[in-house]
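Let me begin by presenting the structure, written as structure tokens, before commenting on it.
Missing here is one protein chain; the remaining ones are kept as they sit in the complex.
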Amino acid sequence: MFRLLMYIGLAFLVPGLAAVGFAVYEGPVSWGVDAVTFWGVPVSLFVFWIGLAHAGTLLSAIFLALNVSMDRRTALLAELSTLVCLIIAAIYPLIHLGVIGNFYMVAPLLDARGNFANVRSPLVWDFCCIAVYGLLSLLFFVLHLIGGAKSNMLDGIVKIRRSMAWLLFPLVLWVHTIVSLDFATTFVPEWRGAFFPAYFIAGAIFSGLAMVNLLLCVENYRVRLLEKLMLVGSWVLCALWLWNFLLKGDFCVSAFVFAGVLPQFLLVENVRESRILRSMVCFSILLGMLLERIFLVAPTPQVSALAGISDSSRWVDWGLIAFGVGCFIHLFFAVRRWLSKPIENDEILMGDVDEVKESEESASERNARAKYFPPLTTPEYRVLRLPVLFGILVSLLFCIWTVSSNADSNIQVSLISVVPVFFPIVVLVASVILCAKPLWYVFESRARWCFVGVCVLLAGLFGAFYAGGSSMPAASESRETRAEHAEDMNSYARTIMIWNSRCSACHGVDGKFNEKFIREFYPVPQKLTQQRLDSLGLDSLVKVVLKGRVNMNPYGDRLSEDDARALVRYMRSIAPIDSVVIEDSLATDSIPVEVVP
Amino acid sequence: MTPLIHALACLLVLGLASFLWRGKITLLKESLLILAFFLLSVLFTILAGDLRDPNMELYPFRMLALCLCFSATTLHSKRRRYLVLAQVFWLWVELFGSLALFYRGFDVPWLRLVAIGGIAFGSSFLSRINREMEFCLMVFWIAVWTFF
Partner (left out) sequence: MMAAGFALFGCRDGLLGSSSGSRKLPTLGDFEDEVRRAVAQGGRGFELVKVPMPGSIKSSLSTVRSQDSANRFGMAIDLDVCDGCGKCILACNMENNVPLVTEDEAAKNRFMHWIQICGGVPFMCAHCGDAPCEKVCPTGAANHTPDGLSAMMYKRCTGSRFCGANCPLHARKFNFNDAQALGLARKFNDEVPQRGKGVMEKCSMCLQRLQNDRLRFKTEVGVAKAAGVPVLGSGEWRGRGVQTACSEACSKHAIIFGNWLDENSELVKVASRRELYAPSVVAGLDPSVVYMRGRR
């Protein structure tokens, strides 16, 4: 069965991959986009898949936190689907970008050029939240697997799992809230909605539930509670659509039919009891929500003919959709097959495994609670509140750093703009602290090394983001040499003028650096000292001026060789001034210039 | 929207809240009730407010959040947990609503956010919530709703 599904997934995946390859190669022109809406199918698919990714953590974390009993198999399946969906959701924004190689600039870190990402942008929040969410749901899933595999070490794991659940619970909702803000903070009339967080989360949970129910149908297994929740979800969404319609007058009929009307068949007992009909209802919900997302992203008349796919879109749009579907089916069932033992290992106890553990645990907790603890030493404080407190501290430091880094670059970061990145960092720090100790003791030595390796990898990633890509010198093109401004000046004044107009933007009027400009655009150039100039020699310096070097642009097309020679001589003459401080207002003036690529 | 109608919304919500969590709590019944309340708040917003005002986009959701806060006091078990959750829901609606509105040129109501956040944080430390404490909380919420 799973093998068959894997092949079906592959059948979707292969054309999907071709479409992804084409889309990546051709850029945004390949899918149906509009000069006015600009966003296309990849963004809709991103929102759709990130919504599906909520199911897992919702089911296991929120239910665990709220003491709703859920059997291990459903929870594990849901968590696994979360991970797979997250991977898919992370690919789409990359496809969406026009210059994919620059994606690292979105990370809210200071980079080697002294540039900080614009923390006011919802995309930066997205990046943070999704990265943290992905990491932590992986951790949560691993904890769950270990908890099932090694019953002797359960105690520590189960305890931190519950604390983790309390941390993840708000994070899940936070992530999708932030995704909704991508839309809600804009001026697009169709995306006008301060209520979008609630709207998106309702949609995400609804589609996530449909996904889990569909997966459970495949397992030939059902959880009544989830079906009821799905039904309630459809009502909630209908109410939200109504409000959206009243506010803005746009309404997606096909989404309403597929995700609003058809689920009501679950009220009919015959439909509910039949596995095939049930899965068809789940599928129709997923379809409806997909159409709804497409409609939401591109609500122009020509695109919304079928709430999305019409003649304006191309095969690539279909291919991108197929890629998501195929990738999910293939990856999910591959992992499902691989992990079938831990997922199915307590078949007999299904339905009450967690409850047994939980009741034991809560009994011991109750005993603990009955005792008296002096302030700040209760288990709750030590286990959960202390890491959270530490996380808040780290997060505060980060926010202060962010705001102060942006202060000198004309960007006014207001307090509320850093709020969205605040919480993910708190959760990240808190859960790393929370899990570090128990996980360290649970793993054998080899796994510990793996863990250290992952840490090194992460540090390397941060380093790569910090260093950024190289900036290549602009390709030299043959252009005729242009005379500089004034012709009637003597050659020395002319050289000074060329230096001041062409070189001083980076090298400074006095041969020092114009630090502000350089930090913004390029890595700091070599300092021009007398010794260095002497060691390089006249000819090679002239060559550097004309042909360019590393980050210096070539000036051969704008300067004659004589000019370059005169410049080098001028450079020599100002180099010794290096140590003397001269008061010159020009050197400190920032000069915003468009960078010549 | 005039202050009087704004206060009336609070009263309406207080009345509605008493219908929630009565008798045996079942998922379908309670969710239908909450949805009905939501639709009522939508109706109230349409009748009492100007839909072109972006502040109104949030209004039914704020009413619903307040309703959940009020109704959480009538719960029999796990009252503290759900009180905190309801208040966090309210905070969440207000915080992200005002964040979205901030990008469209509205001021952030910091006082309201801090007040709700403060009371939510504070009530997570309450060990026993008795009648008087409930009353205090409700008065505080009403004050936040009408004045901040």
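Per-chain numbering from 1; labels A and B assigned in written order.
In this section, a contact is a pair of C-beta atoms (placed from the backbone, for glycine too) under 8 Å apart; a residue touches a chain by one contact, two chains touch by 3 or more.
Just so you know, these numbers come straight off a predicted model, no measurement behind them.
Of A:Phe12, A:Trp39 or A:Phe169, it is A:Trp39 that touches the chain left out of the display.
Check A:Phe12, A:Trp49, A:Phe116 or A:Phe169 against the missing chain and you find that the one touching it is A:Phe116.
Only one residue from A:Ala11, A:Ala131, A:Val188 or A:Met280 touches the chain missing from this view: A:Val188. The hidden chain makes contact, of the residues A:Met1, A:Val261 or A:Ala493, with A:Ala493. In the full complex, the hidden chain is touched by chain A at residues 17, 20-21, 24-25, 27-29, 33, 35-39, 91, 93-94, 96-103, 105-106, 115-118, 120-124, 127, 182, 185-188, 407, 409-412, 471, 474-475, 477, 479, 482, 485, 493, 496-497, 500-501, 509, 521, 557-558, 584, 586, 589-597.
In the full complex, chain B touches the hidden chain at residues 103, 105.
What we mean here is this: only the chains that are shown with their structure count from here on.
Put simply, chain A touches chain B in their complex at residues 66, 170, 173, 177, 180-181, 184-187, 192-198, 225, 228-229, 231-232, 235-236, 239, 242-243, 246-247, 414-416, 419-420. Chain B makes touch with chain A in their complex at residues 27-28, 31-32, 35, 38-39, 42, 46, 51, 54-55, 57-58, 60-61, 81, 88, 92-93, 95-104, 108.
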